[in-house]
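Sharing a structure with you now.
Only one protein chain is missing from this complex, and each of the others stays in its spot.
Now for chain A:
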Amino acid sequence: MRLRTIQLILWALALAASLAYGLLIWWPENQKTTAETQFTARFELTDHQGITRTQADFTGRWMLVFFGFSNCPDVCPTTLAEVAAVMDGLGPDAAEVAPLFISIDPERDTPEALAEYVPLFGAGITGLTGTTQQIEQTGQGFHIFYEKIEEAAAPGGYTMGHSSQLFLFDPSAVYAKSWQYGTPAEEILADLKEQMEQW
């Protein structure tokens, strides 16, 4: 009888210890993520039709934001094709989502250059570009990275390396989620629908 009591106490202690340990590893991690990812989309750029746009033009709608450059043969058209598939998959709810393609290559991506690029994906994507300084500020605001990489045979002699996540901002322009490059459209669509339902 006494042995059973001791056993019970030991089991209770073990359970309490594992719970405490679980809480310990979960707690700071969770806190950190929340602090790091709480930010609002901010930009003042020119769209592919030559009109000045800020995040205020899109608030009230969800924003799907991708950074890239139109001379990018692989990652950018692949992601924009996925975005187009997501927009198709949304059906009538697509009106509540604004897909944005922000160029990190303002030198080559003039509004005119974007005008012959983004409409071809047929998903109502808005192409945004600006001066080198505007793009720099936008990049800092979104915590993204980009750099020029020498490539003799490419137009202008360079290509770009860049953050390739697809970002989601909620209708009040607050960061909601991001997907790593290569996430299939079906998965993005399911996540996005869930977020929209919970809003």
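By definition in this document, a contact is a pair of C-beta atoms (placed from the backbone, for glycine too) under 8 Å apart; a residue touches a chain by one contact, two chains touch by 3 or more; residues count from 1.
Criterion: contacts and distances are computed from a predicted model.
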Going by UniProt, what is the name of the one chain that was not included in the view, given "Plastocyanin-like domain-containing protein", "Sporulation stage V, protein AC", "Copper chaperone PCu(A)C" or "Urease accessory protein UreD"?
"Copper chaperone PCu(A)C"
Cross-chain touch to the chain not pictured, restricted to A:11, A:39 or A:145, is A:145
Which chain A residues touch the hidden chain?
70-71, 73-75, 77-78, 80-82, 84-85, 116-117, 120-123, 145, 147, 149, 151, 153-155, 159-165, 178, 180-182, 185
